[in-house]
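Dropping a structure here in C-alpha cells format, bear with me for questions.
What follows is part of the complex, with its chains left where they were.
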Amino acid sequence: MTIRVAVIRFPGSNCESETLEAARRAGATAELLDYRATSLGGADVVILPGGFSYGDYLRSGAIARFAPVMQAVRAHAEAGGGVLGICNGFQVLCEAHLLPGALLHNAGQRFVARPVDVRIERTSTICTGLFRPGAVVRIPQAHGEGRFVADEATLDALERDNQVVLRYVPVPGSDLPHNPNGSARDIAGICNPAGNVVGFMPHPERLAEATLGDTIGQTFFASLVGAPTSGAPA
Amino acid sequence: MTFRVHVRVVPRPGLLDPQGQAVAHALAALGFPGVGEVRVGRAIELELEADDRATAEAAATAMCERLLANPVTEDFTVAVEG
Amino acid sequence: MTSAASTPRAFPGERPVTEAVVREHKLNAREYEAILALLDGRTPTLTELGIFSALWSEHCSYKHTKPVLRRFPVEGPQVLQGPGENAGVLRLPEGWAVAFKIESHNHPTAVEPYQGAATGVGGILRDVFTMGARPVALLNSLRFGPLDDPRNRYLFAGAVKGVGDYGNCVGVPTLGGEVVFAPGYAGNPLVNAMAVGLLRAEELITARAQGVGNLLLTVGARTGRDGIHGASFASEDLSAESEARRPQVQVGDPFTEKLLLEASLELIRSGTIVAIQDMGAAGLTSSSAEMAARGGVGVELDTSAVPTREAGMTPYEIMLSESQERMLVVAEPAQVEAIRAICQRWDLDATVVGRVTDDGRYRIIHDGVVVASIPGQPLVDGCPIYEPEARESAEAVARRSRTPSRDDLDPLEALERLLDAPTIASKRWVFEQYDGTVRGRSVITPGGDAGVVRVEDTGFGIAMTVDCNARHVLLDPYEGGKGVVAEAARNIACTGARPLGITDCLNFGNPERPEVFHQFVEACRGIGDACLAFGTPVTGGNVSLYNQSPTGAIDPTPTVGMVGLLEDVTAAVGSHFTTEGDAILLIGRTAGHLGGSAYWAELLDCVGGPPPPVDLEAERGLQEVLVRAAAGRLLRSAHDLSDGGLAVALAECCIGGPWANATFGATVDLARHADAVSDLGWLFGEDAGRVLVSCAPEHVAALQALAAEHGHGAHYLGLVGPAEGELIIRRDERRWQWSTRRLRAIHLEAIPRRMAAPGAAEE
C-alpha cells in the first residue's frame, strides 16, 4: 500500500505545490486538503506546509491553529499518526501546542533567506529515517519568525528525550552565523517524544529535484514514505 | 454599550527580547539618556459591544487567553476605557 | 435608466470647481479647455475633474512621452502580447508563455519606504496575474542616496524590508535585482519592481470590457481613502508640499493579494469572466475607463455599491482611491453567482458595481444621482499630447570631456576600495531578506548575473535580469541607452539563455526641462536601437517622470527588465569559479575605456568622460557565443564585465557566490593582450561587450573556435587557483596580488557594515 499524504492548504499557504510534488516523487499518494475540511480523508501522514497562513498576522501560526482541519490533525497526532510541519507548519504546530515552545521574530529583526547547514540529530522520526545519524545537510531556509524559544526546563527535556531533530551547525569557511535566527540551543526542528509529530524551519521540498543541483531534501520525503503508516517507528 | 478595550501583550520577563534591545540601543545612539530596559510587544485596540464594563473586561481577557497572547512567551494586560 | 440621461450634478457637499481647484488637480489651461470642449462647455463636477486629473496625469496618459515610446520596436515572432496591456507576453516552447512587466513606485517610497516599496511589488504582481499568468519570480531595482546619510539608510532599509515582506508573503521568489547608491537619488529614491509570470498561451486574457449589458464587479479589498491622487502625485516634483500630503499612504496587504491571485487565476481559467484588470494607479477610474475604451463601449458605475472601508466616502474619493489588492472584473450577468462562489472559496467578496453600456459614455452614479458623465474614448486618449523641447545642456556636454584631476591610485588599494563601494559590493544584505527559493523552481538565485527559474515541469527555463548604468546614460544618453539593453542581454546570455524581450521603466526628471527631455528621447532611441539589433522587442513598461526634488533631477535611469530562454535548464551557467585548474578566458575586445567608469566616479570623484561605445553587432555575436557555449557544455562560469571592469569581475569570480564556504584563487597574465592599453585601463576600464568565462582546459580550443566563428576573440588569461588562494594579476614585470578571503570579506561586509550604523530604523 502506498502511503497517503495530505498537504493542508491554509489561506496564505504558499509552499503546498512543491511539498505535494516532493511527496509524490517519493512515491506517496498525495493530495491537497482544504483548511475547512473536518477529516483527513484517510491520510497516513499530514503535512502542514510553509507560507504565511493568515498573513502571519498577529503571530505566525496563531490564527491557523484554529482552522477547522486542526481538530482532525490533533486527533491524528494523538493517535500516533504522522504530522510534519515545515516552516509555517512548524509555527502552527507550536501555536497549537502539538509541539512545545514558540517561534519568535528572528534575533536579527530581519527576514533571513539562505541555505543553512543542519545536523540530523534524530533519525527515529517519521521523516528522517533514511539519514545517517549526525549527517550534516545544507537546505534552503526562509523566514522572519524562526527563533525557537522555550523555558529552560522545556529545553532540557527536549534534549534529554532526544526530541531535537535538526540543529544548526557551523561549517568551516562560512562567513555567516551558523544559527540564522537566534534559536535556543541552535534548534532548527523538534519532534514529540514518539517522533510522529515533527516540525522544522528549513524547506527540504525546495531542494528535491536534480535540476536544482541537489536532491538532499528528497530524503525527508523518501523517509516519510518508508515509515510505517501509523505510530512511531521503533 | 460599546467599550474601547486596550490590550497590551509583552514578552515575558526573562525572555530575550532582541527588538527591545535594538530599540534601547537606537535610543541611546540618538542621545536619549536614562533609558533602561526596553520591551516591545503588541498593542491591540478593540471596539467591543458588551452589557457592562466587567463583561467587556472578562471577554477581552478570554480573547487574550485564546488568541491574542501566546501563553508560552507572553503576558498581557487589559484595560477597558470609559 | 432615466437618471442616466440627465446632466451630472455636484455631489452634495462637494466643492465647486473653480480655477484654483483645477490647478490643484494639476490640469493646465489647455487641458482644462479640452475638458470643457468634451463636456460641451459645461463646468465639470468635482468628481469629473478628479477623473480627468487622474487619467490625464503623465502616469496614465503618457502625454509627454507617447510619441517617443511609439518608436520602440514592439514586434517579433515571439510576441504574443505587446505594449498596451497590463503586461507583455512572449511565447515559450511547448505552449507556454511568459508575462512580465516592470513598474516604478518611487514617490510613494520617498514618503513611506516600507509601504511604498511593498505596494509597488503588489501592483506589479497584479499586472502579471491579470494576464492569466502565475507569478513565478520578482526582481527589483533600487536607487538611493549614499549610505553615510542616516535618512538614506532609513529609506533603503525600509524599502528592502517592504519589497521582501510583500513578495515573501505572497510566495513569489525574488530572483534578481540591482542596487545603486548615488547622490542624485538622495531626494528621490527609485524603487522599480518587476514580476515574471507563466501561463499557457491559450489562457491569455486581455483587459477589454465587452458585451453591452455585461456587469462590472469589484473583487478583493474594500475601498478606503488611501492613496487618493496617487497618479497625479506620481506626476509632480517632490516638494515640501507633497510631504504634507502624507496621509495618502497606501498600505499593502500581501495576504489578501495571495488570495486575490489564486481567485483571479481561478476566475480566468473558469471561463466565467470576460475581462479583468487590477485597480492600480487611479484605482477604479483608470481600470474601468481603460477597459471600456479598449472594448469600445461605455460603462456606468454605481459608486454607492462599492464596498468601502469607511462610512461616508464620496464618489470622488471612491473613484480616486488607490486602495490596494482590488480587481475589476467584467462578466455576463448569468455568471455572477459562479464568480461569487469562486471568490468565496478564497474568502473574498465580489460585488456588482456597474455595467457595460452602448452609449460610449463614462458615467458615474451615486445613490441614483448622476455625478459624472463623460465621453469615454476621449477621456482615455483625448489628453493633449506634448512634444516638449529636447536640448542637451552645456553642462552635459562639458561632463563628457571631464577627466579626473589625478590618476595615480595604487591598483592594489583601488580594487579593495571599489569592492567596498556599496554600488559594487555584494548585495547579500538585500537579497538575504528576499525568499529566493519558494516554489522550488529556482535554478539560479540572486548573486550572479541573472536569475534562472525552471518553467514548471518542462526541461527549459527562463533567465531574467534588471539593469541600468545610469551614469553612462547621464554622460551620453544614446550610448548609455544602448548599453543598458546590452548589459541586460549580456547578463541573460551569461547563464546560457537567449535574450527574448524587454520591459522598461523610464525614470527621469521633469520632462518640461529641455535637458531632461533630451535625456529621455536619446536614451529611448538607444534602447530602441539595441532592441532592434538584438531582436528583443519592447513588450511594455512604465514611465516615471518628475523624479525631481529641490536638490535637482535624478540621474536619468531607464531601467530595463529582460527575460531570456534557456532551452536546457540543466545547462545553466553560474557566475563564479568552480574548479581549480580551469582556464580563464576573456571574450570581447579591451580598449581600456575609463570614461564613465566606476573607477573614476567612486575613487576619483569624477563623473565624466564619454561612456564606452556599444557595438551592437559585437554584442549580438557575444550573446551567440555564450548561448552556444553553454548548450555545448563548454563553460564552467560566465560573468559579464560592468562596473569596475576586469579587476572587479575577476575578484567577484574568485570571491564566489553569496553562500560559498570557500573562495578560489586565480592567476592571470595580461601580457600580449591589447598592449597599447594602460594598466589602469586594463584593470578598471569598462569597455562594453566583454565577458569573463572559465572552462575546463580541454575546452579552451573549442571555445576559441566558437568565439572566432562569431567574430570574437576568446583571450586566454590564466588559471583558476586553489581554494582560499590569491588573486594574482601580472602584466610584464608588474604583479598585483590580493588575498581572495580578504576581498570576499570586503565585498560582503560593505553594506552590512554601513547599515549597522545608527539610523536605519529612525526617521
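Letters A, B and C mark the chains as written, and numbering starts fresh at 1 in each.
Following the convention adopted for this analysis, contacts are C-beta pairs under 8 Å (C-beta built on N, C-alpha and C of every residue); 3 or more make two chains touch, one makes a residue touch a chain.
Given the structure is predicted, the values throughout are model-derived calculations rather than measurements.
**Student:** For validation, list the number of copies of each labeled chain in the whole complex.
**Tutor:** Counting every chain in the file, the stoichiometry comes out as A x1, B x2, C x1.
Quick note on the criterion: only the chains that are shown with their structure count from here on.
**Student:** Between chain A and chain B, what's the gap in Å when you average each chain's C-alpha atoms?
**Tutor:** Roughly 30 Å separates the two chain centres.
**Student:** When you check chain B against every other chain, which residues touch at least two of them?
**Tutor:** Counting only residues that touch two or more other chains, chain B contributes 22.
**Student:** Which part of chain A faces chain C closely enough to touch in the complex?
**Tutor:** Where chain A meets chain C, its residues are 11-12, 14-15, 17-18, 21-22, 50-52, 54-57, 110-115, 140, 142, 144, 171-176, 203, 205-213.
**Student:** In the complex formed with chain A, which residues of chain C make contact?
**Tutor:** The contact residues of chain C facing chain A are 161, 164-165, 168-171, 253-256, 258-259, 346-347, 431-443, 454, 459, 569-570, 658-662, 724, 744-745, 748.
**Student:** Please output the residues of chain A touching chain B within their complex, sorted ascending.
**Tutor:** 58-59, 62-63, 66, 94-95, 100-102, 104-105, 107-109, 147, 149-150, 182
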